[in-house]
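Reviewing the structure listed below.
All protein chains of the complex are present and in place, except for one that has been dropped.
Going in written order, the chains are labelled A and B, and every chain counts its residues from 1.
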Amino acid sequence: MQRIGVFVCWCGSNIAGTVDVKAVSEALGREPGVVYSINYQYMCSEAGQNLVKDAIRDQKLTGVVICSCSPRMHEATFRKAAASAGLNPYMVEIANIREQCSWIHKDMATATEKAIILGRAAIAKVQLNAPLTAGESPVTKRALVIGGGIAGIQTALDVAEAGFEVDIVEKEPTIGGKMTQLDKTFPTLDCAACILTPKMVDCAQNENITIFSYSEVQEVKGFVGNFRVKIKKKARYVDETKCTGCGLCTEKCPQKKVPNAFNLGLDTRRAIYIPFAQAVPKVATIDPDYCNMLKNGKCGVCAKVCTAGAINYQQQDEIIEREYGAIVVATGYNPIKLDNFEEYAYSQSPDVVTSLEFERLTNAAGPTSGTLLRPSDGKHPHTIVFVQCVGSRDTSGCGKPYCSKICCMYTAKHAMLTREKYPDTDVYVFYIDVRTPGKNFDEFYRRAVEEYGVHYIKGMVGKVTPRADGKLSVQASDLISNEQLHIDADLVVLAAAIEPDKTARSLGTMLTASMDTNDFFTEAHPKLRPVESPTAGIFLSGVCQGPKDIPETVSQAGAAAAKVIGLLAKNKLTCNPCVAHSDEWMCNGCSSCEKVCPYGAITYLDKEFRMPDRTVAIRRVASVNEAVCQGCGACTVACPSGAMDLKGFSNRQIMAEVDAICKE
Amino acid sequence: MQGMNEFKPKIVAFCCNWCSYAGADLAGTNRLNYPADVKIIRVPCSCRVNPLFILRAFQRGADGVILCGCHPGDCHYTTGNYYARRRMTLLFSMLDYLGIEKERTRVEWVSAAEGAKFAATMNDFVATVTKLGENKRLEDLRCKQQ
Partner (left out) sequence: MQAAMISRAKELLQGGQVQRVLGWKTGEFVYDITPAVFQSVEELEAEFVYNDFCGNNLSKYLIKESRQPGKVLVFLKPCDTYSFNQLVKEHRILRDNVYVIGVPCEGKTDGETLKAAGVRGILGLQAQGDRFLVETLYGSQELEKAQALPERCQNCKSKKHVAYDELMGEEGQVLQSGRFDMVEKLEAMTPDERFNFWRGELSRCIRCNACRNVCPACSCEKCVFDNDNSGVAQKAAANSFEENMFHIIRAFHVAGRCTDCGECSRVCPQNIPLHLLNRKFIKDIDTFYGDYQAGEDTESRAPLTNYTEGDVEPSIVYQRGGN
């Protein structure tokens, strides 16, 4: 039998003004199991807490009910007080007689009656409480960053700087991501490579950072502090430890007709390649789809010219298993495919390009060495039309419903730079709205319009038609002057919407990290926990969480790193003890609970049971990993036999509350 | 039922800890009135509410049971309310199929910021149940003779 103490708080006049606290403490004092009941002006004050502590000791209380404000306010306070007096903190229940009683009722009789019932419900519940102990789990002091773009690089550098090991897994042969392909960056117009490549080199040189390039995450198991991850290192047919990155092989390879992915297919490369001069790691990779040696065993030129003996045609994919305490998702984005936007003639004319292709066409390391030339005839374009929101803010289903956020600014940048370098060029920008929130962003856009004379036209391009003379006939509407426009353009640039990398969805499933309908990762709280996934130990960095520009990405990457450091700095993690628990004798092993668990906290074991008839049976039973379970209780209802229950909110506890409330 | 004593319904409200319970607290903080007939039971998530609890409440004399959780898509546990939504849809449909007044049960999504919605919801629900009168179709007389 429990010995329960009831403590009714006046909260000054907040409660006592509407609730007859004396009547409440007297009525509750008569409840079965209650051995002590008092009321006091401020139960949360030091004197009030001492009342609770003293009563626990003197009255040998086994359970405590505090009738006060919301448990969201002071449950932790009173649990701590109980623990300091030697009572298990989970033997404390709060009856919310302020927010849910005194503050909403005016009539004292009514409010007092309700306060008594709420108190009874708390007493009924605490009768069935059991002492709970928060478990602990160790923390592996290493972080995994998935994706080696600017987001991943920044997070890795910050975490490494704090003294923890970090692995970067990058699916391409080099880290650097999309930013390596950019020319200049808005609004300062500094060169992307100049600010990014030093960071890439820092990553390579940092002792705490290991880069797994040309690799993918294949399997994730475990939970916060204790993830076990399988990484597939794809065969690059070059021994990374031997290759010096001299690049001789990439000049001698006879297979010259490989579309150069780094330049978005605007030029070609060899079958063995280093994506770009500043690649990290600077190691060659053989493209198995084009290499003659790998395809039909005839060639071997690269092996002959490699003085380091790094070429290995027999190399196989390798699986590496590593343990991590925290995982950061930094999988980034891609421009969408433009198949649904045939009206812009992207597939019909090489002179209709995406903005990212335009970056390459203006980049000194690009296919035209930085001179803006039309892909079709290599001539200088004199009229350029930029089309914004190609697939962004599109509710028709062809594109994406969201704003890609970066397009307004990079289009302003493209327009401005073009006008600066080639003042004889006419530049038109078609837009729905120009969105420029951000430090110095609007000023930047206004310069494009005011100083550089870019023609901004509010309206949509309806159709782009390639003509026989090589011009592109652009039909558009000007919504402000309400007229149809016809522009003969030399080049059309499409600001294609960006979407999460296609690997994100499968990764989200592996990590049990939730995603929204657009495959962006969801944050634990949109405002207050923006870099954490709702799954403990998974953090978000960069565009994988939502469209953002470089400054925002870098700040979020730093924030994610701070969260990772905070986690890895701990030696042990305390687990929430109000977790699910399965009664193995009743469990059917049917897997219903596992299906609804958002955290993957439930696994199944084949366990031997000594049955009542002395036979031994092997049964499949659910087992809850208490360090992973967050205590939502979805499994408890999915379980038909009632084997699964939730500590602290057990079936019997909740029913006892129901009973107490419904009692006359 | 409109006899000497005005009928006061008994209403059990299951509220998820993260959104609706906080919404109820906010209603209190803002001093928004709703009838004292509503008594709240705090659960971690709407998906913790077993149909057994709802039947239990009716058995013990409740006249109405309402379940409040985070808006779909905002669940603290990401998916809990999606399961709760399916379970309750089917359960309520079954109660209706058995001829038990469907207005005695309700699900409402109330966020932590919607104190006003919480109070309005409770006022409306209490009014609806009051109009229906005592729960006679899912009662356990033994529990009423006290």
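The criterion applied here is as follows: a contact is a pair of C-beta atoms (placed from the backbone, for glycine too) under 8 Å apart; a residue touches a chain by one contact, two chains touch by 3 or more.
Quantities reported herein were computed from a predicted structural model and do not represent experimental measurements.
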Among A:256, A:379, A:421 or A:652, residue touching the chain not depicted: A:652
Residue ranges of subunit A at the interface with the undisplayed chain: 517, 585-592, 595-596, 604, 617-620, 638, 640-643, 651-652, 655
Those residues of subunit B which, in the complete complex, touch the missing chain: 51-52, 55-56, 58-59, 72-73, 79, 82-83, 85-103, 105-107, 137-142
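Convention: only the chains that are shown with their structure count from here on.
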CA centroid of subunit A to CA centroid of subunit B, Å: 34
Contact set on subunit B toward subunit A in their complex: 10, 12, 17, 21-22, 24-29, 31-34, 36, 39-45, 47-53, 56-57, 60-62, 73, 76-80, 83, 87, 119, 143-144, 146
Subunit A - residues contacting subunit B, complex: 70-72, 96, 98-101, 103-106, 110-111, 113-114, 117-118, 121, 514, 516, 522, 534, 578, 596, 598, 630-634, 636-638, 646, 649, 651, 654-655, 657-659, 661-664
